[in-house]
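Removed: one protein chain of the complex. Kept in place: all other protein chains.
After this line comes chain A, so read on.
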Amino acid sequence: MSDLWSLFLISVFVDNMPLTLFLGLCTFLALSKRPEAAIGLGVAMIGVMGVTVPLNHLIYRGLLAPGAWGWAGMPGVDLSYLALIAFIGVIAASVQVLEMLLDRFAPAIHAAFGVFLPLLTVQCAILAGSLFMVERSYTLAQSAVFGLGSGTGFAIAVAMLAAIRGRLAYADLPAGLRGLGMAFVLTGLMSLGFAAFAQMAATQ
């Protein structure tokens, strides 16, 4: 139990997806202009990552990993090079299903998410979650916790950046730094702050 809890904390703070691993930055920067959009994106990220990482874990272990076909008398079959296509397929399908479910049962939330739900298909953070799960050979429980944690970390970071950018909308910045330039500098400063969490984990 405590192992899972510390894995959760690590994936939220230490291995924060956008701030320390540079993942999902395109949507991170593009959708952090207004706090409402940022929070919507964060919630969608938690949902999608929490579903797709354990799902991809089952598919990888059951069908693709070296020796997964041993029960069928084909222990030499290694389909792990197909992982990328399988993961992308699962992610695209989950996003589609999530969108249809929301459209059917919660139209209000769907209208709020609408624009950027399909975008999540090509979110690098989501695919990276599944790839890291393979690289670090997590168990099913670990991958579920890792997916939820990474999604939460992304949500926290994007909400914080959106809040700061909202305040800076009134600031008198140099013309060249306005918008994207300032967003990068802010992200860098937040990333410095999150680097402190890495120290915390190292000294533990």
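We adopt the following convention: a contact is a pair of C-beta atoms (placed from the backbone, for glycine too) under 8 Å apart; a residue touches a chain by one contact, two chains touch by 3 or more; residues count from 1.
Heads up, the rule we're going with is that contacts and distances are computed from a predicted model.
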{"item": "Listed names \"proton-translocating NAD(P)(+) transhydrogenase\", \"ABC transporter permease\", \"Cytochrome d ubiquinol oxidase subunit II\" or \"NADH:ubiquinone reductase (Na(+)-transporting) subunit D\", with the criterion being the UniProt name of the chain not displayed", "value": "\"NADH:ubiquinone reductase (Na(+)-transporting) subunit D\""}
{"item": "Contact with the hidden chain (one of A:L4, A:V43 or A:M182)", "value": "A:M182"}
{"item": "Touch list for chain A against the chain that is not drawn", "value": "19-26, 29-30, 81-82, 84-85, 88-89, 92, 118, 121-124, 126-128, 131-132, 135, 169-170, 172, 174-185, 187-189, 191-192, 195"}
